[in-house]
Each structure stands twice: as C-alpha cells, then as structure tokens.
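Here it is, the structure, as structure tokens.
Missing here: one protein chain of the complex. Every other protein chain is in place.
Coming up: chain A.
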Amino acid sequence: MAICIPVITKENYPLYICSIPTENELKFQYMVHTSLDVVDEKISSMGKALVNQRELYLGLLYPTEDYKVLQGYATISKVKFFMVVNSSNTALQDNEIHRMFWKLHNSYIDVMCNPFCNSRDFDNMVMYIMIQVC
C-alpha cells in the first residue's frame, strides 16, 4: 500500500508530495529527508553503472518500525521518486514496485514534456498507484 509518493529534485528538495490524507505527511517528509543521504550515496556509487544498465530502482531505503518501508527510484536526471509502502502487504513483490515506479516515471516525463504543464494527469497517476497498491 503506497501511503505517500514524494518526488525529489536533483538538488534534493521536494518537488511534489502526495500522501493519503489520514497520515501525517510531516512524518514522511522526515523519512524521505533522512533517506536522501543513502540515496545520494547510492547514486554516486552507482555512477555510470546506473546509466548504462538503466537500473533506476534503488530498492529499499528505509525500513521503519511502524510497518512502513521506503522504496526509491532515481531517474537519469537524478530526479528521485519514492514510495512509502505499508510492509504488512506481503503480497507486494519487487517487480510490482518496479513496474509502478516505471509508470510513475513515464507519467512524470509526460508532465515535464507538456509545455502547458498540466499536472492533473500526474496527480491521477499518483492517485491510481496509491489506490492500486493498497
């Protein structure tokens, strides 16, 4: 269950954060913020391998005590997608998360390509992922 989907820029400040309203978004902000150290480390250590292998999935970043797990995904332009997933959902497989990130990435590209910058499609995609993963 995706509870929160943040998008972080290359410069590591939040670009977009969407979370289900029942949760405290600040908590997720702390969570993502503290994970950025690891993300930076991973991206810099992966370096060129990241580009070559097109392996954008960063995997698990931050397991927390309250059944929530942070998954990460970085684009080549170093825009990062995150997904806070409820880890009690054991049915969720790695490849599924992979696929959702891929969808998210595509949707993000669509929004960025649109000169009129209609973010509604992106919103819808985020909502779709949040619901579907539930």
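Couple of notes before you dig in:
Just so it is clear, a residue touches a chain if its C-beta (ideal position, glycine included) is under 8 Å from a C-beta of that chain, and two chains touch if they have at least 3 such contacts; residues count from 1.
Note that contacts and distances are computed from a predicted model.
Among the names given as "30S ribosomal protein S7", "serine C-palmitoyltransferase", "F-box/kelch-repeat protein" or "Trafficking protein particle complex subunit 9", UniProt records the absent chain under the name "Trafficking protein particle complex subunit 9". Within the set A:Glu23, A:Glu41 or A:Glu96, the residue that contacts the chain not displayed is A:Glu41. Panel shows chain A; residues 9, 11, 13-14, 25-26, 29-30, 33-38, 41-42, 45, 59-60, 63-67, 69, 87-88, 90 of it touch the chain omitted from the view.
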